[in-house]
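A protein chain is absent from this complex, but the other protein chains hold their places.
Chains here go by letter, A, B and C, matching the order in which they are written, and residues are numbered from 1 within each.
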Amino acid sequence: MDLNFTPEEVAFRDEVRHFFRTEIPADIRAKHLGGEHATREEMVQTQRTMNANGYAVPHWPREWGGKDWTSVQLYLYQDEMQLAGVPHPLPFNVSMVGPVIAQFGNEAQKKRFLPRAANIDDWWCQGFSEPGAGSDLASLRTTARREGDTYVVNGQKTWTTLAQHADWLFCLVRTDMAAKKQEGISFILIDMKTKGITVRPIRTIDGGAEVNEVFLDEVVVPAENLVGQENKGWDYAKFLLGNERTGIARVGVSKARLARIRELASLERMGDIPLIEDRAFREKLAGVEIELKALEMTQLRVVAAERGQASGKPNPASSILKLKGSVLQQATNELLMEVVGPYAMPYVPEDDREGSNEPPIGPDYAAEAAPEYFNWRKISIYGGSNEIQRNIVAKAILGF
Amino acid sequence: MDLNFTPEEVAFRDEVRHFFRTEIPADIRAKHLGGEHATREEMVQTQRTMNANGYAVPHWPREWGGKDWTSVQLYLYQDEMQLAGVPHPLPFNVSMVGPVIAQFGNEAQKKRFLPRAANIDDWWCQGFSEPGAGSDLASLRTTARREGDTYVVNGQKTWTTLAQHADWLFCLVRTDMAAKKQEGISFILIDMKTKGITVRPIRTIDGGAEVNEVFLDEVVVPAENLVGQENKGWDYAKFLLGNERTGIARVGVSKARLARIRELASLERMGDIPLIEDRAFREKLAGVEIELKALEMTQLRVVAAERGQASGKPNPASSILKLKGSVLQQATNELLMEVVGPYAMPYVPEDDREGSNEPPIGPDYAAEAAPEYFNWRKISIYGGSNEIQRNIVAKAILGF
Amino acid sequence: MDFDLNEDQRLLRDSVERLVTDRYGFEQRKAFLSQPDGFSREMWKQYAELGLLGVPFAEEHGGFGGGPVETMIVMEAFGRGLVVEPYLATVILGGGLIRYAGSEAQQAEMLPKIVGGEMLVAFAHVERHSRYELHNVATKAERDGDGWVLSGDKGVVLHGDSADCLLVTARVSGGQRDRDGIGLFLVRADTPGVTRRGYPTQDGLRAAEISFDRARAETVGEPGAVLPHIERVVDEAIAAICAESIGVMTEMQTTTVDYMKTRKQFGRAIGEFQALQHRAVDMYVDLEQARSMALYATVMASSDDAVARRLAASAAKVQIGRSGRKIGQETIQLHGGIAMTAEYKIGHYFKRMTMIDILFGDADRHLAEVAAHGSVFA
Partner (left out) sequence: MDFDLNEDQRLLRDSVERLVTDRYGFEQRKAFLSQPDGFSREMWKQYAELGLLGVPFAEEHGGFGGGPVETMIVMEAFGRGLVVEPYLATVILGGGLIRYAGSEAQQAEMLPKIVGGEMLVAFAHVERHSRYELHNVATKAERDGDGWVLSGDKGVVLHGDSADCLLVTARVSGGQRDRDGIGLFLVRADTPGVTRRGYPTQDGLRAAEISFDRARAETVGEPGAVLPHIERVVDEAIAAICAESIGVMTEMQTTTVDYMKTRKQFGRAIGEFQALQHRAVDMYVDLEQARSMALYATVMASSDDAVARRLAASAAKVQIGRSGRKIGQETIQLHGGIAMTAEYKIGHYFKRMTMIDILFGDADRHLAEVAAHGSVFA
């Protein structure tokens, strides 16, 4: 038993650390660490820099830009990315549609889509959720009826993150109306420029509009855009969801945030002393740090256990990482709100701050504290709510 | 709206307070406040003193010693009793079998049993729970078959508190084997001296033996000991359980304990200072006190709302009092353990301390801290577990 | 002991609840928010006409002669409607400060205007590093001829942008955190040397950063000795926002339960899932505990025993903060995605509840207060 990384792993870590901290602009990373959303341009720039250096899609098959890294290397890569504040390559491209096409797509699809997805030449968005479906994904109602060489798609998707930037949509649709829930679903790729698609932003409680409703009205999609077999889409969706294993805990993100909270708390005052010297605050912070340390170790155990195992098979341990990881990310929101105190109250929309020369209201780190607290409540809801994760653990691990 | 008691209520409170603090011996009360169990003799002595002064069964019908007090008076009586550390009159007598007999018994039963129950001339115990039944009380299997003027009872009861002292057992038995669960159950009274009754103590994890198994083997009970109608026992049991409304929160007990914890924490040291001056300890204590203050107010709201209402109807608000009250009582256990620190570890059976002239191990208040923590875990289990209480609130208040 | 409302109080409750029900739907509120001041001047006039702006004031000033219970009634209803008008700033804080600390002349001049809806007031006390300490004041007041001038910066002044008059804490002597030497000053908002920068708060209300550069001011109460009055008013304000939060939490709790009964997942209403039912029960228990403490703080708000009053206010703030956080987070979680959308009402309750926790100090801060100063059972 040895918790130290091997010399090779340390060298690898230093290499990715150096890359992230020198090649990705400091201002993009600082902004991201500060809780602001990266712009489309910043995300594209970052991902292309990473892709040019082989860092955008390391977990893909080697043929399409993958690196055959071990689970430890993948962990270090992700952790260093998060610690450095580097915006993650667009998950819809690199963690979702890419692996599905690489695994289940035909050669033409691979050639057509994978290089562009890796380089974010196409911006993808996800069409899984539907109004009223929630965690019960399989109850979806969007249909695709076959007409000659095309499918004609009708329905509505929701929670489609960053659809406003998207060139392509990967989409679950019902192709067999008679089949039972999970059966009769297909996985197709839709060009967002196709006639009949309307994107309507959903304003969220933090003031942002990163998610959208996508309306599909008689949208004609070439049949060649079907991935894999008709009516097998549910399997591909499960593969896609099971693909994300450990990064889901976002330990690196929480670590970076706690370091920042520590720093900001030294700038704030609690009576006669800096807030960071207040015992109650320190103990609260330490309590979260200890839980996070434990989760980091839990994650490393999962990573170590996965060495050499094939990916794509859902690991129920990832449910634990998701459960606890979401709670801890949300705990950092509360700590940050406490740090900024009354200055968590002013609402300054991110758009207004962008390029404004007005001074900030209160300290310049205050504006994101409350919106992020509001926004990050989603972490325990999306990607399978924590209730669903508990159901999974109850069944798959505890055997209920 | 006025949270002050009326002058009459204040006078009443002062009267019961004076009674409890002058008529009940200080050593009995001090011992009880310290977490030790009252002996049989102390309980009898206390209850008889109370009965002689009309304080043992104030909630009974006036004819049988009751006082027609308002819900506020009953509350004050109970609160003052708990604050003064007075052992409660034996609940099996005064809160359980007494009200049932008074409500559903025949005149002969009332005359025979009620005065003796009030004066604890008979010590009653409860035969409801059975092995394997748990919260699912209606699944009981003890049978009573009719033979001439008698019932012959066979079966086993468990969790029978203080059965070792008992003269009489009130008991749920199945008289109609064909009937469905709740139906076919009767409520009968059994003389503990009857042949065929075996009492076996259950040693609990705190080292105590206050609960017992009671085995009933061909126990012949005169048919006149049936209360009310045959096969209607479930109704009487429900009446009995619904009878306890607000006292269940035991706010007075928790208040007295918190005051004691405050006092003891001033005797213990945390480094250079008394423990009570340690900020983290104070904040923990304050946190529990605030929750208890809230519960006290909640209880008063229930008490006020019940003014003038008939008793015996279960009030779902009592589920809230039970839920929160149990959690807070258990929180005081944890605080007290923290106060005594390492001296929570020695185990000195209560029997060994009784009359011993050996000095205590560590401070004399330490011995009960851990056993009580262990023992009081039962509070969220018995009398309808907290899970059952949640089910009740979900159904009766939230309408699920 | 009596938790019932009297006849007048019931009438008050009925009228303000009806007003909120009739006039404060989700869409109406949105329209109010988009008005220039960030609230509805018309509603303000309505409140005046209904006598709501006079609730805590003496009849001689045109008021209703009510106490904390009447305030509670109004605030709880306002909480259910997420009312955005500056009632807390003008009536509770501004009016309260004038009522307790103002001269007879100031009372006679200002209170009728407040009651009539003709004057908005704001209380400027927060500074960049004061956090939640009322006595942590760097803003300076200096004598200037027969009057005073103020210099310094105040932040997060609730409804400070639309206020006609500002009540400002400033130091006349002593160090930044001395309890002695604090004065309260009245400054007309259009006084030269006053600069305001208004903005919305996270919950859709308004606040302002305000700078004073030798702005002329008049004293309210005796400079250096006014802190006890300020603390009293803040205790009353805490009781008021606790009551408001009961309205907010009640709405979250009942909406969640209703939602659970209708929302279907996996073929049945999510309210049929026992795990979720039990969590809804815990929310309900939290709500009842909070309601109890709001009542307690309300009743204690009229106590002249400053220590007992303060302990009650702080204890209530702890309970409300904790219950509110728990209920708010569970409301969002049990609703799922829809609660995250600005078009659905529940997120706005969540945000208001979050801001109420921050106002005048969060739960942990007040826990420290209670722990440092005594026991709620003392």
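Keep this in mind: contacts are C-beta pairs under 8 Å (C-beta built on N, C-alpha and C of every residue); 3 or more make two chains touch, one makes a residue touch a chain.
For clarity, every value in this text was computed on a predicted model and none was experimentally measured.
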Absent chain's touching partners (shown only) are A, B, C
Given A:Arg48, A:Lys67, A:Lys181 or A:Arg262, the one touching the chain that is not displayed:
A:Arg262
Taking the entire complex into account, which one of B:Asp2, B:Glu15, B:Asp68 or B:Asp136 touches the absent chain?
B:Asp136
It is residues of subunit B that touch the chain not shown, namely 129, 132, 134-136, 139, 158-159, 202-205, 207, 268-272, 280, 284, 334, 337-338, 341-348, 361-363, 370-371, 373-375, 377-378, 380-382, 385-387, 390
Touch residues of subunit C, complete complex, unshown partner:
273-275, 277-278
Which subunit A residues touch the hidden chain?
1-6, 9, 72, 255, 258-259, 262, 279, 282-283, 285-287, 289-298, 300-301, 303-305, 320, 323-324, 387, 390-391, 393-394, 397-400
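By definition in this document, only the chains that are shown with their structure count from here on.
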Chain closest to the assembly centre - both centres taken as Cα means
C
Could you work out which chain's C-alpha centre is the most distant one from the centre of subunit A?
B
CA centre of subunit A versus CA centre of subunit B: separation in Å?
54
Centre to centre, by mean C-alpha position, how many angstrom separate subunit B and subunit C?
43
Would you mind listing the residues of subunit A that make contact with two or more other chains?
280
Send over the residues of subunit C in touch with two or more other chains.
368
